[in-house]
Structure formats: structure tokens, C-alpha cells
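Before anything else, here's the structure in question.
Of the protein chains in this complex, all but one are displayed in their positions.
Residue numbering begins at 1 within each chain, and the chains themselves are lettered A and B in the order written.
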Amino acid sequence: MSDVLLRNITKRFGTTTAVDHLSLDIADGEFVVLLGPTGAGKTTTLRLVAGLERPDEGEVFIGGERVSQLEPAARDVAFVFQQYSLYPHLSVHENLAFPLKSPVRRLAAAEIDARVKRVAEMLRIQHKLNNKSTQLSGGEMQRVAIGRALVRQPSIYLMDEPLSSLDAKLRGELRLELKRIQQELGATILYVTHDQIEAMTMANRIGVIDGGKLLQIGTPREMFEDPNSAYVAQRLGQPQINLLPAGALPNGRIPDGAVTVGARTEHLDLSKSGSGEGEVEWVEHLGDQIRLHVKLGPHMVTTLVDPDSELVAGDRVAMRLKNPLYFDANGARLRS
Amino acid sequence: MTAAITAHSVVEPSSASKRVAGAIVIVYALVSMIPLFWIFATGWKTPPDSISYPPKLVFAPSLEGYCNLFTTRTRQTPEYILGLGPPQTICDRITRQRDMVIAGPSNYAPRFINSLIIAFGSTFCAVVLGVLAAYGFSRFKVPLKDDLLFFILSTRMMPPIAVAIPIYLMYRQLGLSDTAMGMILLYTAVNVSLAVWLLKGFIDEIPKEYEEAAMIDGYTRLHAFFKVVLPQAATGIAATAIFCLIFAWNEYAFAVLLTSGAAQTAPPFIPTIIGEGGMDWPAVGAGTTLFLIPILVFTVLLRKHLLRGITFGAVRK
Partner (left out) sequence: MAEIRVENLKKAFGDFVAVKESSFTIPDGSFFCLLGPSGCGKTTTLRMIAGLELPTSGKIFLGGEDVAFKRASERDIAFVFQLFALYPHMNVRRNIGFPLLCQGVPGAEIRKRVEETAKLLRIDHLLDKSVSGLAGGDRQRVALGRAIVRRPLAFLMDEPLGTLDTEFRDLMCEELRQLHNRISATTVYVTHDQLEAMSMADHIAVMNHGVVEQLASPRDIYDRPATVFVASFIGSPAMNLLTVNSRIAKGAKAIDLQGAPIAIPEAREDAPGEKLTLGVRPEHVRFSDSSPFRGEVFGTEYLGTTQIVTVATAQGHLKARLPSQIAVRTGETVGLTLAGERLSLFDAASGRAIRTALYEERPHV
């Protein structure tokens, strides 16, 4: 294990710039998640670290060594793809052993077998080792795919939305498991996803990326509670943060230049009041969340309420802001 | 409604329409097999039976066709034949009944072996070249890729025989006329365009992530190609090989033109089997029957792949 540095890397495909002067330090043993929408440049960043793409500008360092121009095989990284991760013509055991039989490693058969067994046990797939990889369920396939990275013990694990093809329940299970394994091994992981729950629950640090640029990076709590921009604030939190004109709700002092105010559930004080400015339009029971959609003049405000809340559609509510987030005309955060 | 309904789905045909379709297929298969049956039957007839009119559907089977196929014979007087010892083989006996003795082996066996060498050799070359070219076209940025692919395909656009004369002249100059090497090169050249196009389709369908994963795991691209791409392209390779083999095995026009002796293949040889008083039809039937066997065996062995191969495009996994 060792730390990975990206220095000002840029990658262009024709006229589009996929990654734009991006710098990122990943410490040894750290779990960093890059969060961004499709086309944000997160997969390209991962491929640049892996060596599947060469940067047009900038350098990649792994463990202090400059690797920007090295072949993927020479970089000591492991990659978990979103799909197509297993070789269909090989068994689970052969799939797991595949990286260990490569010409740069060529481990002894006994060592390979021992490592495969250990990883299979860690991922609870030891009973499937002799199955053909096509006979596995989706969850088992992704476990094997992760296992194929784990047998290697590389400098860094690169993961490209490895859980996105699974259903919600399995995703939840594997999320926990991946985090547990990462902590057990002290592994360094760079993980990209568009799913904020994955980012929030697994990452030591989250980097929000858009248009090839790294907008902000920090711990999940920092990112959620103290975003630098309206964009980052919108990326995290369910329901999405409410963005309203700065004066739409009563609050103390509004900082100079504030155009937009961002309010999450914890920034809103809500009380039932006949003379309140808001009207409950619809109470959405999502089971784990109860969302209140409140009509506030021309705006809609979505907030969470307690399961035992008595509010129903048509009720009028008074709303007050508590330490909300302010943004200027460009969406940049204003800190008072 | 009761349990009488057995159809699973309306998008699936009902059992009645399945039966009708099955019947049509069977009838069609029978009709198209009549010539094959005719050839097979003729191989077991005696020469008089083979030309009798009306044709005999029921006849006493004879090995005469097969004996004539593999031997050359000379006519002798009955006295001379009687003077010989007892017949050594069945063929000896049959030949003597026609007042003839076996003079030596015919050219069929060497021609057949020529066919095997040339057809399998050219198929091997075409598939190897095809798979490498197809991989390149599929995975790399090749300058003028589309033009090159079109050019490769364009070699298939005119009937091969249209270039027969230039090739004949060229081969004479190069000393490739009537050589197995010449025929292998020629058939490879014709087949390789088909192979590149078919195989490119198959390789395009293998996600490149497989090779990337292998390359990150410490393999070179060449290793990845052998360990990851080839096994998954097996179906496509098998299908392509069958198509190439069928062409090379059956090819007649070039074979007539470019081979006459040492490198002659079976197709131009078989129609030249002349017996007494015209074509020796039983020998032709026997020769054709044997000629069908290798390709039949090859196709049956790879049947599963072939079926998946012709539906290429719809193939995943």
C-alpha cells in the first residue's frame, strides 16, 4: 500500500475535455470516493490512474514513483469494472487466480491456491469456487470481481461503480462489506460512483466532480454540512436541498451578495399555524422517510418530518430558517 | 377455461403452428436430400444398374463403384484371367467378372488428400489472418479503417472467376500453378475477407473491459488476446472456419483452371472418372459420397457453434 498523487492531470478526447487540471492526493489506507453525474470525468480519472489512458498534461504518482507513462501492468493497481468483470469461460477459482498467474507475478500454485481461498472466505464465496462464473447471481459475480482485485494486494484499488448493476438490497449489503474489508486490510481505494449513499456511507473523503473538475473534497460530514457551492450542496442529501431566493423565508441577517438560500430539513423550523406562509401540498410516505412537500408562494419546499407527525395535506405551516447556507449569484458559498 | 390450454405465450407459436412448420421443414429437407440420396445410391449400383431406365430404386448393392474408384483396370482375355490364381480381394473378384484385371491404384486417393491439405490449410491461414486483422480493426485506431474494411470486402464483390485469367498468368510466372501452396494462397486470399468481416463482428461483441482487466492484472496485450479474447471468440472462429472450409472444399472453377496433376483437388477429378463406354457413374457416386464425408463430420462436430454463428449479431455470451 502507498499513497497516490494526481498532479494537474488533463485528458482530452478530440474537442471535449474529460478531465480538466485535476489534482488529488490519496493517502495510504484511505477510501476516497469521486461522486459525479454521468460524463463528469470520474471514470476517465480512474482510467488515467490505471494507465488505460495517458494524460495529455499532468502526472500520476504511485508510492512516490512517477507512473504516468507506464503500462497498466507495470503500475501495481487493481481495477474493478462496473460490469463484464468475470471471464465467462473460466471458473470462479480460475477467475480469482487469473491475476496471480500473470507473467509479472507467476506465483507458485500453492501460494495462488492459498490466496484464492483466503479471499473467497473473506467474501463468503468459498462454496462457489468450482462454479462456472456464468452460473453466479449478480451479487456473487460482483463479489468475485472484487475478489479478483483483492488477491493482488496492489498499491491502490480502483473501482468503477462496482455496485451499480445490483439491486438496492444487495447494494446495501455489499456496501457494508466493502467498507469492512477495506478497514480490515487497510486498503487504499479510489472509488467512483454517481450514488451519493455509497459515497456518504463508505468514503473517508468524498470528492465531488463535474465537467472534469474537482469541485470540493472532504469528509462526508464536511461535504454535507459545509459545502462550498450550491452544486455540491445539491449533490448530497436526500431529499435534495431546497434552493430558494435569499429573502423567501424569515431569517436573521442575510450576508451581502447572497442570492440563494439553501435549506435542508435541519435548517428549517416547521410549525403548524393557521397564519403560516406555507401550505402542505402533499405528504409522501416513503416508508423510511416521510417527506413533506410545502407550497411556499411560487416555490416548493421539501422537508422530512417525524413518523408521528400529524400534518396532512392542506395544513398551513409557519417556517423559519436556522443557520441556512447562502450562495452568491454564481452559486458559490457565502460564509458569514 | 381449462387446462387444455398448453401454449405458453402468444409471442411463442402455438403447438399447431409448430407442427405445421415442422412438417414443412421435414418435407423441404427430404426434397433437398433427394440428390444426395441419389448419389449415395448410385455409388452402390453396378454400372448397368446405374444407367438402366426406368431408374432402379431397388437393386442389389455392389462394391463395384468403390472398386472402380480406387483402381485402374485393363481388359484381358478370359483365358488370361483364368490363368491367374484365385482373386486376392473382393475388388479382384468383381473386376474379373467384367473380364478385367486391376492394373494399379487410381488417382482418387492422392486427389482426395490434396483436397484435405488445400482446404484445411487455407481455412487455417484464413482464420488465423482473419482473427488477427479483425482484432486489430476492432480494438485499435487504424488509419483509414472504414476504407480498408470496405476494400477488404470489395474483393468479394466480383465473382472470383472473373480474375481467373490474370491469376493463371501470374501463377505460371511464379511457378505456383498446380502446386498445393498456390491453391492454399488463392483460397486464403478469397476467404480472408469473409473471415475478417465475420470475426470483427464477433470480437466487437467481446467487451474491451476484459482485456483491460487482464492488462491491469499484469498481462501484456498479446497474453490478454490469447487468454481472454480467443476463448470467448471460439464460437465465431468455429463458424468462420466452417464457412471458409465449405468454400475451399467445394471450389471447382479455380481448381479446374489451376490444377491438373500433382496438386489437383477432388472436385475437378471426380467428373473425369471414365469407365467403359462413357462415365463410370457408380465410381462417380462413390467418389462424391466419400468427398462429402469430411465436411459433414466437421460441420456436425461444430454444429452448435455454427448455429450460434449464423445468428451472429444476436450473440451474447
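A few points about this structure:
By our rule, a residue touches a chain if its C-beta (ideal position, glycine included) is under 8 Å from a C-beta of that chain, and two chains touch if they have at least 3 such contacts.
Quick caveat, the model's predicted, so the values are computed rather than measured.
The chain that is not drawn here is touched, among residues A:D256, A:D288 or A:E310, by A:D288. Touch with the chain omitted from the figure is made, among A:P99, A:G237, A:G262 or A:G278, by A:G237.
Residue A:M200 is the one among A:M200, A:A230 or A:L270 that touches the chain not shown. Contact between chain A and the unshown chain involves residues 37-38, 167-169, 172, 175-176, 179-180, 194-197, 200-201, 220-221, 224, 236-238, 264-266, 284-288, 304, 307.
As a working rule, only the chains that are shown with their structure count from here on.
By the touch criterion given at the top, residues 50-52, 71-73, 75, 77-79, 81, 83-85, 87-89, 98-99, 102-105, 134, 148, 152 of chain A touch chain B in their complex. Touching chain A in their complex are the following residues of chain B: 207, 209-210, 212-220, 223, 227-228, 231-232, 234, 317.
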